[in-house]
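Have a look at the structure below before the remarks.
Moving on to chain A:
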Amino acid sequence: MLPALLTMVGLAAAAGAAAALATRRSSDNQERLIDEIDALLPQTQCGRCTFSGCRPYATALANSEADINQCPPGGHATAIALAKLLGREPKPVDPRFGSVPVHPLVAWIDESACIGCLKCIQACPVDAIVGASRFMHTVIAEQCTGCELCIPPCPVDCIIMRPAPA
Partner candidate 1 sequence: MPFATAPAPHVVAPSSVGRVMRQVLYALVPTVALHVVFFGPGLLIQIVLGVVTALAAEAAALRLRGKPLPPFLLDGSAIITAVLLALCLPPLAPWWLVVSGVAFAILLAKHLFGGLGANPFNPAMVGYAVLLVSFPARLLQWLPPDVAGVEPAALSFVDTLTTILTGTPPARFTWDAITSPTPLDALRTDLALGMTMGEAHANALFSAFGGKGWEWINLATLAGGGWLLALRIIRWQIPVAMLTALFACAAIMSAADPGAYAGPLFHLTSGASMLGAFFIATDPVSAATSDRGKLIYGAGIGVLTYVIRTWGGYPDGVAFAVLIMNLCVPLIDRYTIPRIYGHAR
Partner candidate 2 sequence: MATGVRGGLRLDAHKERSTEQALRPASAVETLVMPLDQHAGAAAVPLVKPGERILRGQPIAEPGGAISAWLHSPASGTVAAIEPRPAPHRLGAPSLSIVVANDGRDERVAESARQPFEQLAPEQLREIIGRGGIVGLGGAVFPTAAKLSSARKGHDVRLLINGAECEPYISCDDILMRERAHDVVFGARALMHALAAQTCVIAIEDDTPQAASALGAAIADAHDARVQLRRVASIYPAGGERQLITAIFDVEVPSGGLPADVNTVCLNVGTAAAVAHWVRDGQPLTNRIVTITGDGVLEQRNLEVPLGTPLAALIYDCGGYTGRMSRLIMGGSMMGQSLPHDDMPVIKATNCVIAASALDLQPRAAEMPCIRCGNCAEVCPAMLLPQQLHWYALGRNLDELETHGLMDCIECGCCDYVCPSQIPLAERFRDMKPALLERLAARNSADAARVRFDARTARLERIENERLAALAKKRQELAKKSS
């Protein structure tokens, strides 16, 4: 009886140790994990997750310093994909970080009101706004990620969000 019991317990312990070893990640693996997480994120670079970009959020997720439901632009699909990748409980996006957009939105500058101050250009994380000092500024719609970081700096409030062109 005792030898059988010890054998079973020993086998179970060995299997568990093997499983734990297999899922542990070395530093190389950590870098790869961050890449894998970053590949799932929408690259909006908006900062709504409270980190300064998508990659910092990916790093925090890899270090278990953030939860998977902090990315509104990614939507619930991204939250679930992150949960699947990291082996955590899937949950919908937490509304405290922002609302999930129903349609993709892009920024649009009302050119009749633009004063050419460069503030929105400096704010755009993906250089999607073209213009120069005292020249017209305009958003390249195909490259706008919808992060809305250009809206607060504008001194004349001439930027609005519109549905992305098909």
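The candidate set was assembled so that all candidates are chains of the complex that A comes from, given by their letters.
FYI, a contact is a pair of C-beta atoms (placed from the backbone, for glycine too) under 8 Å apart; a residue touches a chain by one contact, two chains touch by 3 or more; residues count from 1.
Note that this is a predicted model, so its numbers are computed, not measured.
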**Asked** Looking at this complex, which of 1 or 2 sits next to chain A and touches it?
**Response** 2
**Request:** Write out the stretch or stretches of chain A touching candidate 2 in their complex.
**Result:** 38, 41-45, 53-54, 125-128, 142-143, 145
